[in-house]
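Let me begin by presenting the structure, written as structure tokens, before commenting on it.
Of the protein chains in this complex, all but one are displayed in their positions.
Right, chain A next:
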Amino acid sequence: MKLTLKIWRQKNADTKGKLVDYQIDGIDGDMSFLEMLDVLNGQLINKGEEPVAFDHDCREGICGSCSLFINGEAHGPDRLVTTCQLHMRMFKDGDTIHIEPFRATAFPVIKDLVVDRGSFDRVQHAGGFISVNTSGKTVDANTIPVNKHDADMSFMAATCIGCGACVASCKNSSAMLFVSAKVSQFALLPQGKIEATERVLNMVKQMDEEGFGNCTNTGACEVECPKGISLENIARMNREYLSATFKG
């Protein structure tokens, strides 16, 4: 198929960016979206132009590197996939595709479609862990039984890949879905309850300091999340936060 691409090009964080048009032909429906961009980049390199920079690594939907705001949606029109798993069969011959970076104050653009998501890491540094020494001896794993339902819910929350689609999709650039996924994972496990109070307070504080917005319950994050992380996690974090404020 033949496509028109309108791609955000921005030299670096200090310069202004703009949408640039590219024509591309011979795109096969079995290609992934990133393989389509590989083809474009191959052509740009051969013409002596600069290829489009974008983040990507595992290309199987699990590392969370790839991003891209495609025709106004994080990770494009398909559901429950990352951009690397989005296939060109979702588009048709003659389509025009707008490709922009994930936009948020807390995700500054580094170059073209690459943004800095270091703010996500810093929120995790603030409390996204259980304080257990990895070099030490702990108890036998089966001395901590966990209700299967809770364990499954905890796992579901823990499948967040930290891509930032939730932030990019939210009109407030809120990171509540991301932060609540980690808070929930631990809140649902007996091992996580011990530090629950400090964890939620510290992570929320850091989240606010990074410049993420507030949650107004529109649910866009849940719709666009490639891993289907549920809004219930936000409700759970709110409860955790409320009870922590009373304790704290």
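Quick notes on this one:
Assume a residue touches a chain if its C-beta (ideal position, glycine included) is under 8 Å from a C-beta of that chain, and two chains touch if they have at least 3 such contacts; residues count from 1.
In the analysis below, contacts and distances are computed from a predicted model.
A chain of the complex is left out here; the name its UniProt entry carries, from "Phosphonate metabolism protein", "Branched-chain amino acid ABC transporter permease", "succinate dehydrogenase" or "NADH-quinone oxidoreductase subunit C", is "succinate dehydrogenase". The chain not shown here touches chain A at positions 11-12, 28-32, 34-35, 38-39, 42, 44-46, 48-51, 53, 55-65, 78, 80-81, 85, 87, 89, 110-111, 114, 116-118, 120-121, 124-126, 128-135, 137-142, 144-148, 151-152, 154-155, 158-159, 161-162, 185-186, 189, 191-192.
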